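Mind having a look at this structure? Questions to follow.
Showing chain A:
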Amino acid sequence: MKISIRKAIAAGSAVALTAALLSVAGTSSATAASASPVTGGTLEFYTNGEQFANLDPQRNYTGQHLAFTSAYFMRTLVSYTPTAGKDGFTLIPDLATNTGVPSNKAKTWKYTLRDGVTWEDGSAVTCEDLKYGMSRTFATELFVEGPAYPIQWLDIPGSGGESSYKGPYVKTGQDLYDKAVTCSGNTITYNLKKSVPDFNYYMTYQASGPVKKSKDTGDKYDLHPLATGPYKISKYEINDEFVLVRNPEWNKSSDFRTPYPDKIVVTFNVAEDLRDEITLKDSKPNAVNLDGLAPANNIKAMEDPKMADRRWNLFDPYVSYVTANNAPGHLDCLLVRKAIFFAYPAQALIDLNGGTKYYGEPGDGIIKPNLGLDYAPTTGNIHDKNYKIEGNPEYAKQLLNDAKKVCPATVKRVTDPKKGISYYRTDTATSKKVATIVGDGLKKAGLVVNVSYKPSGTWNANLEKYKTETDLFGSGWGPDWANASTVVPEMWGQGCCNYTSNMKATGAQAASYKLFISNVNKALNELDRNKQASMWKKLNQFGMDQYWYVYTAFTKTQDYWGSKVGGVDFWDPQGTWIFGNLYVKK
Partner candidate 1 sequence: MSKFLEVENLNVSFPTEDGLVQATNEVSYSVGLGETLAIVGESGSGKSVSNLAVMGLHNAGSTNISGHAWLDLPSGRVDLISAKPEELRALRGKEMAMIFQDPMSALHPFFTVGKQIAEAWHLHNTGSKRAGLARAVEMLDLVGIPDASKRVNDFPHQFSGGMRQRVMIAMSLINNPSLLIADEPTTALDVTVQSQILQLIKDLQKEFNMAVIMITHDLGVVAEVADRVCVMYAGKIVETGGIDDIFYQSVHPYTRGLLASLPRLEQSSLGHRLLAIPGTPPSLINLPNGCSFAPRCAFAEHVGSGLCTSTTPKLELKREDQWARCHLGASDVSRISQLQIGATING
Partner candidate 2 sequence: MFNFVVRRVIYTLILLILVSISVFYIFDWIPVDAARLICSKQCTPALVEANRIRLGLDVPVLEQWWRFMQGLFLGRDYGQGAAAFHCPAPAFGYTFTRHQCVTELIAKTFPVTLSLALGAFFLWMVVGVSLGILAAKNRGKFLDKASTVFVLVGTSLPTFLTGVLIIIFVVLKFNLIDPLQIGNWANPFTDPVGWLKAFFFPSLTLAIAYAATYTRFTRSNVLETASEDYIRTARAKGLSEKVILRKHVLRAALAPLVTMAGLDFSGLLGGAIITEKIFGLDGLGSLSVKAVFQTYDLPIIVATTIIASAFVVFMNLIVDIAYAYIDPRVRIK
């Protein structure tokens, strides 16, 4: 789950960073890049944010920043194709000569560095630099922000997220790491403790990228990571400005990238009013708004026909959901969960956030169409003839009636005014509005919602506990890369943080759940990508048939840029611009 900086800021607090909203791929491209790109000029970006969350490769976990850094100045072994549409998901070699050679059932991955790849200081990027870079993901005494998959994957002993290797600074267990990752000339070999068929997708992450040991400044490396791409940092002042200039040491023949602007400037700390004004008035035609607009201005800008070619409104990578706790004693009855699903007032909830036009639409699973290969429309749920977007209490009542025969105790509880369905929410004003809508909607079907408002300040600290106590729980998710392997197992599988995995189910359900888990693990290890995709589709269907989620929404994003910005394309795997394609029109 890459983090969406935008949504975190919109939510107004860092709490949102960990709580929810995550990232994956968008659907389609907005505008076709018709004219041919122009080289030269200064391309600008502006944001209300104070700084990049992290530029240090081993700490960067923000979709937009990953796309930005890899497009301009920090190369990784493998990249996504800088193309709009489904082709964007295709991996292409970047620092490496190919997208990776798996062997030993994808437990061993080999990459060979290209010739002529250099650091901004002119020295060659070496295998040791790659090895050193990844070793930094183990240095949890300094870095906790990034995607630390290597800790789970590399063939180094450890448990519970803790590794026997303590990173390159403390050096405890260095020999273990040196065995797991080996260099032979320009070829690097990663030895994993389990099959990871999509290991090569992780290689698109900066966290897998190289760091030159002699230039590593620890925590401060975040302020000036060494460039390998066509640009390099000439200025980075938090709260002020970030400037990229052309990197003279970059070797065109070693790269697929074609740099257009001479200079790239990011202005931080632009007041929200000013930011919106710049966008609405097009007062900086060569600049891109990194944040989006405040809600009121967003609708204004979306309805303004003059802005038609300076905006897009696309599905973002996220799925927003409300999950039903199916543990015994909670919503352990399929028909009850289904009744809640059909009674759910989706339309009112979507309207609260800006309507189907700009907020999003009810979804039919946890895999979004953006994910391409892994998506197929499910059956049942929103495609059922009885589904109504505003809620169908009559049908829900019918389902409850049927449920009385199967699980009378559960039905009794969820319709008992003194007990009801427990629903934990934070105690913010917006959160209370949502709770009221849900309560009123389900009431029409005779269901009772018993909301407990929890202090937002302690929400995160108590999250794990809350998840086991409440019946309904809302959150959001998005994949780390273009594979449902970072969705289905995380949502419903073993290594998950969502409580549907707490399957203490008994009887007939127990067997089918166990089968589900083993199928998830099979899919994770499947080396044939097409086969794997069809497995994810089936698993998605199973979860939806179980009505583990009583509501899902596929959300949208709106973005804006100036009239002189050309080459605007949506990069589905990153859910943002294909930064490398942007140029400044003459």
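For anyone wondering why these and not others, all candidates are chains of the complex that A comes from, given by their letters.
We take it that contacts are C-beta pairs under 8 Å (C-beta built on N, C-alpha and C of every residue); 3 or more make two chains touch, one makes a residue touch a chain; residues count from 1.
None of these values were measured; they are calculated from a predicted model.
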| item | value |
| --- | --- |
| Chain A: touching candidate in this complex (1 or 2) | 2 |
| List of chain A residues in touch with candidate 2 within their complex | 1, 3, 9, 12-15, 17-18, 22, 49-51, 61, 139-142, 144-149, 151-152, 160-162, 167-171, 216, 218-220, 222-223, 238-239, 269, 271, 455, 457-458, 460-461, 480, 497 |
